[in-house]
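I am attaching a structure below and will ask some questions about it afterwards.
Note that one protein chain of the assembly has been removed; the remaining protein chains are unaltered in position.
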Amino acid sequence: MSAPGGWEAVVGLEVHCQLRTATKLFCGCRNAFGEPPNTLCCEVCTGQPGALPVLNREALALAVRAALALDGEVAGRSEFDRKNYFYCDLPKGYQITQLAHPFCPGARVELPSGEQVRLTRIHLEEDAGKAVHDRGARTLVDLNRAGVPLIEIVSEPDLAGADEAHAYLTELKAILQYAGVSDCDMEKGSLRCDVNVSVRRPGEPLRTKVELKNLNSFSNVKAAIEHEIARQVAAYEAGDPAGFPVQETRGWDDRARTSRPQRGKEDADDYRYFPEPDLPPVEVSAELVERQRGFVPELPAARRRRYVAAFGLSEYDAGVLTASRDVSDFFERAVQLAGEPKEVANWVTNDVLRLVADPDLPHADLGELPLRPGDVADLVRLVAARRVSKSAGRRVLRGVVERGARVEDVVRDLGLEQVDDADAIEAWCRAVLAERPDVVADVRAGKRKAVGALIGAVMQASGGSADPGRVRATLERLIDAGA
Amino acid sequence: MAQDEREQVERVARLARLELEPGEVERLAGSFERILEAFAGLRELDVGGLAPMTGPCERTDVLRADEPRPGLPPDELLRRAPERVDGFFGVPKTVRGAEDDG
Partner (left out) sequence: MAEALAELFAGDANAWRAALLAGRATVRAAVDAVLARLERCERGPGALNAVLAVDAAGARRRADALDADRAAGRVPGPLFGVPVALKANLCAEGLPTSCGSRLLADWCAPYTATAVQRLVDAGAVPVATGNMDEFGMGSSGENSAFGPTRNPWDPGRTPGGSSSGPAALVAAGLVPLALGSDTGGSVRQPAAFCGIAGFKPTYGRVSRHGLVAYGSSLDQVAPLARSVRDLELCLSVLSGADERDATTLPEPPVVPELADEHMTLDGVRVGVCPELLEGEGLDPAVRARVEAAVDRLVELGARRVAVRLPSAAHAVATYYVVAAAEASSNLARFDGVRYGRREGGERSLQEMIAATREAGFGEEVKRRILLGTYVLSRGHAEAWYVQALRVRRRLRDELDAAFEQCDVLVAPTAPTPAFALGEHVRDPLAMYRADALTVPASLAGVPALSVPCGFVDGPAGPLPVGMQVLAPALADARALRVGRLYEEASPWRDRRPPWALPDEVPA
């Protein structure tokens, strides 16, 4: 992947991911989203004078698990630091984070392409509150989010452009979700991403690095990187050093599809880090590491390989099925119940995912859909037994979702049982042949494929219940017989 | 007092968000300079081989169970605030990143 005009792009990502704990990183306030403002707060997370932080055991455990899922090493000893700056959403005037001794000093992510993305580090830190700027004349501060545990995952600049960055984010999100570390929901802000972009001519040193912020969806990340690479290349191509990119932070404006510099005064990035005196260092025991390793499930890359090798699925289908853990788990359960991995994969990738994405259904994800792996397994068995046709099967699954009923009931209630009755099928066929003499003529003239149109019409007439194999045989017999 | 001491104090004051008055800058820059001079001997000590002592606490792994506990009622929190708007803390209109917020 290369940037236009013989330039190479180099992209690095800093991903912030909220951990799925019950409480905040340093206090017992609930870690929750969508509550009324300033209702999940205490003296610690609002920076009341005299309050002190105490580290949440589960946050550390989940962070360690994330490191293991990302094939990372876990430092024997890690420490917290204070990052000092002033902003209305930062109650203490400093953020507790890890600078010198992160809990994970290196990890990596393997992309589906086989490319390795090295991670510089992963560290644990607290989230800031939320400043709301679009409600009236004042900026409003809600501290519910202040102190929520985050891991920051910093990649090496190993990504060659927007597509690879997107693939990396997709894989990272899947891994973190699989490991149960985070729900990684960008809409709720539980996954956030900053991007560093620079370009170079092949073989030359990298040019100035620019940081992009305010990227709140994967497609934004992709668009912003594409835009930034183009902007930088255009500036260098124009040749006027006055117009060259400067080292700065730019904010992405999704509506305008462009980025703007975020103005920073001098000293803005002198964070005066120093060791947090209120928090003793953490020594991660081998026992903790091993326990967390036990919670790391088979990860998407391994599942993809297994689906291809053991189930004979295509790389593409394996990728679609493993992109999220709930889909993958659903698929595997259905395979366990029904066998027939290819059949199950077809139903899941085509029909189940279509139902998940259907905006007319009130369900946001697979977990909410009233559809069980057993339903898909039942359907696969009915189709194999030729009791339900494939086209009727699609209606069966939708019926299960819409009616909240089981497969057998839906088949019965909607009359979708495949009709095996030769007389009925012949009647439907004769009717269709009578209606479409033009097609019949085509078939007779040697266009055997045209019979497909007739099959479709018969299937429609039968409400999907006819066995398509029988329909084809009947049609061909009748046409050849000159009916 | 030298110009650069004054500038130094002004730079540090900006970093520390202290809007010093002119007379204050003079006074503080003077004492600042004298203090750093008096402490200069500290920098000469040969202690390179010693690990920095962040504090006397020698504990490690002081962890808390991930169990919710009651916090502050919102009105307890907000009634101490200089400005409240609909359950939020109110501050001057700002756009993150538009000021030197780090």
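Chains here go by letter, A and B, matching the order in which they are written, and residues are numbered from 1 within each.
Everything below uses one rule, namely that contacts are C-beta pairs under 8 Å (C-beta built on N, C-alpha and C of every residue); 3 or more make two chains touch, one makes a residue touch a chain.
This is a predicted model, so every value here is computed, not measured.
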| item | value |
| --- | --- |
| Hidden partner chain, touching residue among A:61, A:88, A:284 or A:337 | A:88 |
| Which residue of A:50, A:205, A:241 or A:359 touches the chain not shown here | A:50 |
| Residues from chain B at the interface with the omitted partner, ascending | 8-9, 12-21, 24, 27-28, 31-32, 34-35, 38-39, 41-43, 45, 47-48, 50-57, 59, 62, 64, 72, 76-77, 80-83, 89, 91-94, 99-101 |
| Chain not shown, touching residues in chain A | 43, 46-55, 82, 84, 86-88, 91-94, 139, 141, 143, 270, 272-274, 277-280 |
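To be clear about the criterion, only the chains that are shown with their structure count from here on.
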| item | value |
| --- | --- |
| Interchain centroid distance [CA atoms averaged], chain A/chain B, Å | 39 |
| Residue numbers on chain B that touch chain A, as the complex places them | 11, 14-15, 17, 52, 54-55, 57-72, 74, 77-78, 83, 85-102 |
| Residues of chain A touching chain B in the complex | 21-23, 27-30, 36-43, 45-46, 54-60, 77, 83-89, 131-133, 135-143, 213-214, 249, 251, 262-272, 275, 277, 279-283, 285 |
